[in-house]
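Please find one structure pasted underneath; my questions will follow.
Only a part of the assembly is drawn; its chains keep their places, and the rest are absent.
Labels A and B are assigned to the chains in the order they are written; within every chain, residues are numbered from 1.
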Amino acid sequence: STLRCIGQSNANSIDVFFLIYASSLVFFMQAGFAMLCAGCVQLKNVQNSMLKNLLDACGAALGFYSIGYAFAYGGSDFENPQKTFIGTSNFFLIGVDNLMFWLFQFAFAASSATIVAGTLAERCQMAAYLCYSMTLTGFVYPVVAHSIWSPQGFLSADSVNPLWGVGVIDFAGSAVVHLTGGTTAIIATYLLGPRRGRFYDHRGQPLEIPKEFPGHSAALQMLGTFILWFGWYGFNTGSALNLSAPNKDEIVSLVAVNTTLAAASACVSAMATNYVFEDRKVGEGTFSLSHAMNGCLSGLVSITGACAVVDPWSAVVIGFVAGILYLVSSQTLIQIRIDDAVDAVPVHMANGVFGTIATGLFASERRMALAYPHANDVGIFMGGNGTLLACQCCGILFVVGWVTSLMFPFFMFLNYLGWLRASASDEVEGLDVSYHVVPPSRYLGTDVEDEVKGPPEHVLRVLNFASFVCIITVYYAFVGLLNIA
Amino acid sequence: STLRCIGQSNANSIDVFFLIYASSLVFFMQAGFAMLCAGCVQLKNVQNSMLKNLLDACGAALGFYSIGYAFAYGGSDFENPQKTFIGTSNFFLIGVDNLMFWLFQFAFAASSATIVAGTLAERCQMAAYLCYSMTLTGFVYPVVAHSIWSPQGFLSADSVNPLWGVGVIDFAGSAVVHLTGGTTAIIATYLLGPRRGRFYDHRGQPLEIPKEFPGHSAALQMLGTFILWFGWYGFNTGSALNLSAPNKDEIVSLVAVNTTLAAASACVSAMATNYVFEDRKVGEGTFSLSHAMNGCLSGLVSITGACAVVDPWSAVVIGFVAGILYLVSSQTLIQIRIDDAVDAVPVHMANGVFGTIATGLFASERRMALAYPHANDVGIFMGGNGTLLACQCCGILFVVGWVTSLMFPFFMFLNYLGWLRASASDEVEGLDVSYHVVPPSRYLGTDVEDEVKGPPEHVLRVLNFASFVCIITVYYAFVGLLNIA
């Protein structure tokens, strides 16, 4: 029994160490998001973007310490079949034994919040961002995490009594993390409006060709992409939560390989598809670095949920589709004049949805048996009966609905208070000059007079009605789901 | 017994792996320091700063290989109650079995040296820096590490017979690493004098408002901060030195969580306090990115010593105070016209002191029992009788005294030789042009004539006396301490 103790103690050490490793890599993704943003924005807004990234991480730590963790995982009990909507204990880490689990989950919450930073770049007020960041990590994200990942969650596949005998399979968070962040991003940018001069001229008339705002450094954007990919090895493998339980080493190996293959495949497909499209359209294709980089990230997002349950060839296929989906949704966003400074919506929202569905399509019996032994269905392409796919769709509806029903009114209210959008002159000058201590030598002396007119004010008029419809719909969908489960 | 062997062999593997992980992260902090410096200095001095950072790492490796490790840990023996001032065996790694321990300790020595690089940026000669760097990592730092961390150290809490039954508790080096580096930094910058034009005009008259020398890239500074935070997960957790001993997994988990919370709390407190101060002073607050970043680092430094023995809520409090302390000490330095190009003194020295004291205030009984079972006191806020706090103060006095008594005369001597300060024209042109092969296309053609006058020469006059007093004081304090122990 002493020997058993040594074995058990070693297993504990391995598990704690594994989570330290994974948490530190996921935390490092904050640097990746920051460099991505820094590379994508204009020089005049770099400091502002950086500060938002840093405060996301810090705010998430404090918010998740005080209330977020309690809402998400407070009092989780793997044996208890009762389902709850939200956790209600372990505030301020009181009574929490497994501190490493907190660290890992904090890093996820921080990622979820940071996704939005890039989208809103160059035009969002600092105060609004701080409010948003606290709300997301303190309440909105924890409820999503609780529902899908806590053993008491009503959609959880780890529950002893999961939805329809299967539950939502979201191994590392295509839906929980990326769709939550991506949905928030699209709501926020919709209400915030496009950057001045992006889609409308100074009289408010739509431009023939949208104006590009080129980022100030391709090298930093590339660095951010590589850091994110690197961090994803912690993000996805770490979601196994331990290595000592049976089969975990096999699961984790598969996860790491699938992550790699999907990223590579999506990068190539996004770049190649873009090349072919351009070649057809204007007679000469170009190799687009930014499409290649965002394609890469799209592949990573899309495999995040499915990585433990699909075969490597499926990861290649999922990545391939993700790359094309990224391109299509990026173009669509521009068509409907929604301005996303870093393409976070196509990357995280579109591919968050796709990744969650892909699990319902490609999950293989052999892999499911190892990772989710209690689930009694597989992907429909692999012989499933559709129950898993239906669960996955429920998961998507729940996440989109929940986030929208909270964040839409929230951002509307901020907008109503005048806290959301930076003033016209601040935006044209650059937020660094306006909000931060920036020495005169950096002031670039843009002529402000000429451009301060006409944001598309009329957009705001339709929002009240749309918001109302949206919230009602979501509410009923949500209640319906709860009753079904 | 074969089974026991397997268990033991696994434990060995885990421990070696854990130190590889931690060492590589701590080593990566060199990149963090480098990016921080690169971001903070003017473009004309980037190459010079980078080279100093690189040579710190390389010099530390060679110095610590040849003599530093021997001085710090040579012949350490956990059973031996005898105390020594310095180690005397294992030069050139001869006879060292645990090579990973060397690697981890080398990475710490390199960090200690690199702290100074930023402070001296933009005006220190290359040769002086090389001399300093070798002295610190080869002799000054090893003696500090020996005294506080070696089981034979006269202040060590790991000794079988520690000072006053407690010893100095400095888990990951608030005092050993950061205070050593920070004290050296303040001495060096005091003797080196401020950058030309920072506090004095060209006739040597003090300026009303000190001139800012804005760094050339906020993005790189942010990257450096995130890399440092990331590396700190190796720095602090790795200081447990192994994972297989009893309770180590619990200790390490706590360490990682405390590290996170203190960083986040300090970032928010530094930024918010600065906002409030500015708001009161000039009627409008700004969100300062550089204060947020340095606040973050201050929190990390201050929790470094205490991370294994305080509760998470204490980490939040310690971080909060660290953020404010950073602001106050940064302002104070400017008031007394000491020029620190990257605010390393407020971050590493002020918070190194505070972190060491904080351990004496907040160390909790439960945590102490796990991490330092032999120590018989706790923090005074947690019911201690003050013995621990007294030990901590001794530790601070010893580090400051030892470093000052060596480095002050050392830098004075360099100054006397004319090796310390770059010439006026070199400084104005930028050190990259002067000391490095820089192609003409990068030469910015600043007009040198106008600015080359008047460093504050009179400062030097008072130094001899001050130095003398300082050394004498320190010497007696030091001897007294040794006798007490």
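In this text, a contact is a pair of C-beta atoms (placed from the backbone, for glycine too) under 8 Å apart; a residue touches a chain by one contact, two chains touch by 3 or more.
Just so you know, these numbers come straight off a predicted model, no measurement behind them.
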Of how many identical copies is the complete assembly built, when 2 are given in place? 3
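In this section, only the chains that are shown with their structure count from here on.
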Note the rotational component of the Cα superposition from subunit A to subunit B, reported as an angle of 0 to 180 degrees in steps of 5. 120
Can you work out the whole-Å distance between the CA centroids of subunit A and subunit B? 36
Parts of subunit B lying in touch with subunit A, wherever the complex brings them together: 3-4, 7-8, 10-11, 14, 17-18, 21, 25, 212, 214, 218-219, 222-223, 225-227, 229-230, 233-234, 237, 243-244, 246, 248-249, 252-254, 256-257, 260-261, 263-265, 267-268, 271, 286-290, 292-293, 296, 312-313, 316
Going by the contact rule set out above, which residues of subunit A touch subunit B in the complex? 3, 6-7, 9-10, 12-17, 20-21, 23-24, 27-28, 30-31, 34-35, 38-39, 46-47, 50-51, 53-55, 57-62, 65, 92-93, 98-100, 102-103, 106, 126, 217, 220, 223, 432, 435-439, 441-442
